[in-house]
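With one protein chain held back, the other chains of the complex are shown just where they sit.
Up next, subunit A:
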Amino acid sequence: MDNINVLIIEDTPVESEALVKVLTANNYNVVGVAENYTEALQLFYNNEIDIVVIDVFLDGRPEGITFAETINVVPNSVKPFVFLTSSKDRQIFERAKLTKPFSFLMKPFNELEILYALEMAVEKFYEQSNVFHSEDQNTVISNNSLFIKKNKALKKVLIDDIVYIEVEDRYCNIITETEKFVILISLTKIIQLLDSAKFCQTHRNYIVNSSKIEEIIVNDNLIILKGNHKVTLSDKYKDFVKNFRILR
């Protein structure tokens, strides 16, 4: 389980310091603090970023919005972002709103508000609303990672690291090669959100990352995965075997 990488674009050191302090205290990984537009672009494209916090005004000009507009141009590399602003000026907001998905944070803000804003940015960006504050889900699934709310902060797990998922009641046990943890999400939802080309259900309670399969022992109804994890294969789901080229 990894920390979330945050890029901060903020020209006022006092503000950025406060932000960094809050974020690191909550186990976010601040990749860098950019003070202007070009610096921001450089940091954004040279690092693996999960969320960007953007001050609307850099040097008195709304360059933050320009940045958001710029990254919006390349859809694949766009990441969730939060606008920081101290003014509620309508014109600025109208412009900022065009860079969807739009979430913002008013200055001054407290710890809870910045964390909430980051969560909202993720939810809105991946279009899975009401996740982090609901009582039956704590995970947003993007195409390459799971964003999990753990205590007050978000964590992420790369989907490619997952070996298999074991469903247990309202929870899912995520088993990676190195660790094992529990997330709160329903089976139907996780199947729906995961890439079906990568993950297949082998049993009522098991979802397997097909790239992690080492061996399928059909007679024993057993699948052996990387790291010697053993998963049951039930009759009902045996069909999935057809997805593989079988050597005879």
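FYI, a contact is a pair of C-beta atoms (placed from the backbone, for glycine too) under 8 Å apart; a residue touches a chain by one contact, two chains touch by 3 or more; residues count from 1.
Going forward, contacts and distances are computed from a predicted model.
S.K.: Looking only at the UniProt record of the hidden chain, which name from "Membrane bound FAD containing D-sorbitol dehydrogenase", "histidine kinase", "Sodium:proton antiporter" or "NAD(P) transhydrogenase subunit beta" is the right one?
M.R.: From the listed options "Membrane bound FAD containing D-sorbitol dehydrogenase", "histidine kinase", "Sodium:proton antiporter" or "NAD(P) transhydrogenase subunit beta", the omitted chain resolves to "histidine kinase".
S.K.: Just one of A:N76, A:N130 or A:T188 touches the chain that is missing; which is it?
M.R.: Checking each option in A:N76, A:N130 or A:T188, the one touching the absent chain turns out to be A:N130.
S.K.: Which of A:N76, A:N110, A:T178 or A:N219 sits in contact with the chain that's absent?
M.R.: A:N110
S.K.: Could you please point out the subunit A residues that touch the chain left off the display?
M.R.: Interface residues of subunit A facing the absent chain: 88-90, 92-94, 97, 106, 110-113, 116, 129-130, 133-135.
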